[in-house]
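The structure follows.
Here the complex is missing a single protein chain, while all its other protein chains stay put.
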Amino acid sequence: MIRFESVTKSYKGGVTAVKDLTLEIGKGEFVFLVGPSGSGKSTCFRLLMKEEVADTGRIWVGDRELSSLSSWKVPYLRRNMGCVFQDFKLLPYKTVYENVAFALEVIGKPRSVVKQQVPQILDLVGLSKKAANLPNELSGGEQQRVSIARAFANRPLILLADEPTGNLDPANSAGIMRLLDRINRTGTTVVMCTHDYGIVDLMRRRVVELNRGVLVRDEAQGAYATGPVPVVQAEGGQA
Amino acid sequence: MIRFESVTKSYKGGVTAVKDLTLEIGKGEFVFLVGPSGSGKSTCFRLLMKEEVADTGRIWVGDRELSSLSSWKVPYLRRNMGCVFQDFKLLPYKTVYENVAFALEVIGKPRSVVKQQVPQILDLVGLSKKAANLPNELSGGEQQRVSIARAFANRPLILLADEPTGNLDPANSAGIMRLLDRINRTGTTVVMCTHDYGIVDLMRRRVVELNRGVLVRDEAQGAYATGPVPVVQAEGGQA
Amino acid sequence: MALHLGYVTRETAVSLRRNLLMTLAGILTVAVSLFLFGGVLLLSRMVDHGTARWKNGVELEIFLCSKSTAEPDSAKPACRSEASEGQIAAVRTELEQSPDVRRFRFFSKEDAFNEAKRIFAGDPELLSNIDPEGLPVSFRVAPKQAELTEKVAAHFNNRFNDGIDTVLTAKEQVRRLLAGIRWIRGLFFAIAGVLLASSLFLIVNTIRLATFARRREIQVMKLVGATNWFIRVPFMCEGLIQGAIGAGLAFGGVYGLRVILSDLVDRSKNLFSAFYVTGGDAIAIGLLIVAVGATVGAMGSAIGLRRFLDA
Partner (left out) sequence: MALHLGYVTRETAVSLRRNLLMTLAGILTVAVSLFLFGGVLLLSRMVDHGTARWKNGVELEIFLCSKSTAEPDSAKPACRSEASEGQIAAVRTELEQSPDVRRFRFFSKEDAFNEAKRIFAGDPELLSNIDPEGLPVSFRVAPKQAELTEKVAAHFNNRFNDGIDTVLTAKEQVRRLLAGIRWIRGLFFAIAGVLLASSLFLIVNTIRLATFARRREIQVMKLVGATNWFIRVPFMCEGLIQGAIGAGLAFGGVYGLRVILSDLVDRSKNLFSAFYVTGGDAIAIGLLIVAVGATVGAMGSAIGLRRFLDA
């Protein structure tokens, strides 16, 4: 489903955010992407969405190789991927409802479908009451949940979640994790960046650790920190 | 130092974010403000900075009562408070250096002082190398640390930190917490919102818990969740 | 590409409203500049009509001897008597056969008097002083090329014996007047041009600022999977609407100007009657204006969106 092949990405300014990364994530997997601040996690997501282009190496999403994807096809790539952005990236002049509806309008869903699905989704993240609010009228955690709702509104094949629980209390976090788990069980590939060791340690899913852009760990049922479970160093394959 | 007296704050739309809150925080205290998403923590901070005005009740910061503070004095109020915003609020067209320097320029510090202090502060949060970067060229955690650096650049009497570790890995979080602790020891009052139970449980400082805008717990050396330590319900006083 | 009409209308309306002041400034400048542009065109049509006499290359007038210029006893070379029919016919034949003459027209005494009446309608005292019989007959001559004027003039000059009094090459003052009018017209075209450029500028800017102010939003829309067209169409409608409304206002203005000018000309009777402007002129100019307005609007949008296209 997702495959990085010797991918390197440097930003102007000389920072190498991702260094010679080789990684494969299969269809339907649930992967935690961990690593210290600035280790290149968000950069990986940006590469997958073709928001940034890799310097060297190749990236496959599904059966498409991104560097050879013409730019007018990029929107269609993105429609198959939902992304919960670390900074939410909500549309500031649209209400919560419109923000989520936008993801459906973009793919040309008829108005009736939009009208039916959006309230359902908002209900899932516990924001039915805030449907008419603008993003700046929400608390941090509420904004984060709108971003989550939008990300899977159009039932993407791949869900990228960048710290989806960074602004949520443990109870809400657990709810979101259950939601992600449920989405994953329907066959959606989920990749999640997080610093929340509690969640990682609890879920025991595949953990990929980056450090200064280098893959340092790829463990089948890992903990947040390298623990007693033996480290399975996988070379671009599934652990 | 800080005193809320029967403070209620409703937003238009009918949400009561803070309900009849009475709370006193003494000079030099270190307080964790916890509570689920949307419980009114950030609203308390906004009230303290007079970004929002309370509907009823009174708020003192130092010896100033905020509702009677004329608007031209507000900047001077804010100069005595540093705030780490939940959404960072960095100036997008200024570099990391300039962002931190701005907080000093605003209070009229001469250029030479600015030139000397800013690098020191950036060093404290581990961002010396990123001084010339713009905020959108930073990772989430790096932006958060810039926000922290700016908040205490001008050595405020009160430091408000809204989820300062939400986007940071445990190691960085620990570093930031050590920093906040050190700042606290120099006599600065620190109030910190957080969902990071690890930190709260480790530090064992005063914990104030909000739920739907209502003060539900005020514990001297509390844990994140109500634990075995006896709950000291303080009525507007120091626990 | 799924572009619901409802979506486009909604987004365009929202954007126009949000930048209301900017939109108004854009429309206003387009309107003013197009109005000036149209007004200049209108005035220059009038000037064209008014100076038609001096157009078509009429560069010289040959005045034959008249009763009042005849000085039978003068010592200097001068007309001895009024030009005879034979002399007039001879000059005509000469003009017909000259290879340098493109066209000419005979002006009888009556024609001359009519013209005088027209020109000096405002001065009855002077007119009453003019004796039609004393006026000279003349030929208005257009040479093949303007450069030949002097040659033709020299050929006919100083031939009092053939009944020719004097040859006037297009009067210096009239030339100056025409030059002045042309110059002022040029100035106005320049002003209209500058204004047009600045209104193009404004539309480009309205669009670019709208995209700039919303660049984060646009970026987010793209990240959510919106195609360029999905985002672009509302902005383009914005530019077109501004251009169109501005042009409409200008059209109205030009038509109003035409009515007022016609009225003025009518009322001033003879004095300006040569300076008329037809309804057809006004409509042609109006259509040109609308076309220019639409072009400016579309171009503005296109240029304003270009940077955003790259992204």
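Should a chain be cited, it is by its letter among A, B and C, assigned in written order, with residues numbered from 1 in that chain.
What we mean here is this: contacts are C-beta pairs under 8 Å (C-beta built on N, C-alpha and C of every residue); 3 or more make two chains touch, one makes a residue touch a chain.
Remember, predicted model here, so these are calculated numbers, not experimental data.
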Displayed partners of the chain not shown (whole complex): B, C
Chain not shown: contacting residue from C:29, C:98 or C:242: C:29
Per the touch definition above, residue among C:14, C:154 or C:194 touching the missing chain: C:194
Of B:13, B:26, B:92 or B:187, the one touching the omitted chain in the full complex: B:92
Contact partner of the left-out chain, one of C:7, C:63 or C:235: C:63
Chain C residues touching the omitted chain (full complex): 19, 21-22, 24-25, 28-29, 32, 35-36, 63, 68-69, 116, 120-123, 125-126, 128-131, 134-136, 168, 171, 173-174, 176-177, 180, 183, 187, 191, 194-195, 197-198, 201-202, 204-205, 208-209, 212-213, 257, 260, 264, 267-272
Residues from chain B at the interface with the omitted partner, ascending: 49, 51, 72, 74-76, 78-79, 83, 85, 89-93, 102-103, 105-108, 111, 150, 154
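The working rule: only the chains that are shown with their structure count from here on.
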Chain nearest the global centroid, as defined over all protein CA atoms shown: A
Whole-Å gap between the CA centroids of chain A and chain C: 65
Rounded Å distance between chain B and chain C, as computed from the means of their C-alpha atoms: 70
Multi-partner residues of chain A (each touching 2 or more other chains): none
Of all residues in chain C, the ones touching two or more other chains: none
